[in-house]
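First up is the structure itself, then whatever we jot down about it.
Of the protein chains in this complex, all but one are displayed in their positions.
The block that comes next holds chain A.
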Amino acid sequence: MSALARLTRKPWIWSWIAAFVVWFATIMVTGGASTLGLSQAALTFAAFSIVVGIGQMFVITLGPGNIDLSVPATMTLAGTVALKLMNVENGMILPGLLVAVLIGVAVGIANYALIKALRIPPIIATLSMSFIVQSAAIWTNRGLRIKPPSVLADFTTSMTLGVPNVALVALLLSLLAWVLLEKTIYGRWISAIGQSMAAARMAGIPVDGVRFVTYVFCAVLASLAGYLLACFSGGAALNMGAEYLLMSIAVVVIGGTAVAGGDSNVPGIWGASLFMFLVVSMLNTYGLGAGIRLIMTGLIIISVIMLAGGRQPGAR
């Protein structure tokens, strides 16, 4: 009983409950016929939100006002440039990956430079950066749609032991993020900064260094997600990042991370990402029209956040 009680106090439990309920409601309608297919699709599509969402979560942990709106543009640019560089050759896969990561690093540096040097609030700085990055993507893309190298295309669309490969990649990155957040000094530091920047500074934490690394980390995860997504969907498109702006923030919030900063968790990102995909497919299964579907999505998200927000403050 006490184990159960402790579980319900975990902030991420609500997103998992919600994801499970929606999953169950969907397979009940189909009579269990598509259980495996639905689960695999959910894992595949959730993987991209997970990777992007983890980066966003780290930034949001830094406290009020910290957010990275350049995520979609970074995804697009990284996908576009990497595919162009690889030019359908399997031998260029690693250089392509490296370039994607470098783009992430560059965007992260530029983001924090704007925030720190020009003292622009993060929300404005990253938004303006996203315009620059998006323009760069348009300029390099020029309407061409280059296919990914065949090995990469296969890798991203196939499965290992019934689990989609992209979900495995997301799992690896999540483990890394979990260790960073829960076990390392760095994790303590971002949580401290998120609770009180002044106190963090006086406790001897190198505040600027930590924030800088966090913005770079977020941009790198976004570019990785862009790289994977471009390969998965058979080529980069200029609007491929668009839905991940809201998605990256929604999964963080639904996952039980404190919007005010200082308190985050990795499991919640998984529950929330699966939930976000499953809600849409459930409403699709019910055969609802597009308008109703959007309204329902909004209402369901609000109710999950209200439920999750009902936890008592002070519980760690």
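Basically, a contact is a pair of C-beta atoms (placed from the backbone, for glycine too) under 8 Å apart; a residue touches a chain by one contact, two chains touch by 3 or more; residues count from 1.
Definition applied: contacts and distances are computed from a predicted model.
S.K.: Looking at what's absent rather than what's present, what does UniProt name the missing chain, "Acriflavin resistance protein", "Sugar ABC transporter ATP-binding protein", "Spore maturation protein A" or "Nitrite reductase (NADH) large subunit"?
M.R.: So, among "Acriflavin resistance protein", "Sugar ABC transporter ATP-binding protein", "Spore maturation protein A" or "Nitrite reductase (NADH) large subunit", the name matching the hidden chain's UniProt entry is "Sugar ABC transporter ATP-binding protein".
S.K.: Of A:F45, A:F212, A:Y227 or A:W270, which sits in contact with the chain we cannot see?
M.R.: A:F212
S.K.: With the missing chain put back, one of A:L94, A:A117, A:L161 or A:M202 would touch it. Which one?
M.R.: A:M202
S.K.: Please identify, in ascending order, the residues of chain A that touch the omitted chain?
M.R.: Per the touch rule, chain A residues meeting the hidden chain are 179, 183-186, 188, 191-192, 195-196, 198-209, 212, 258, 262-263, 314, 316.
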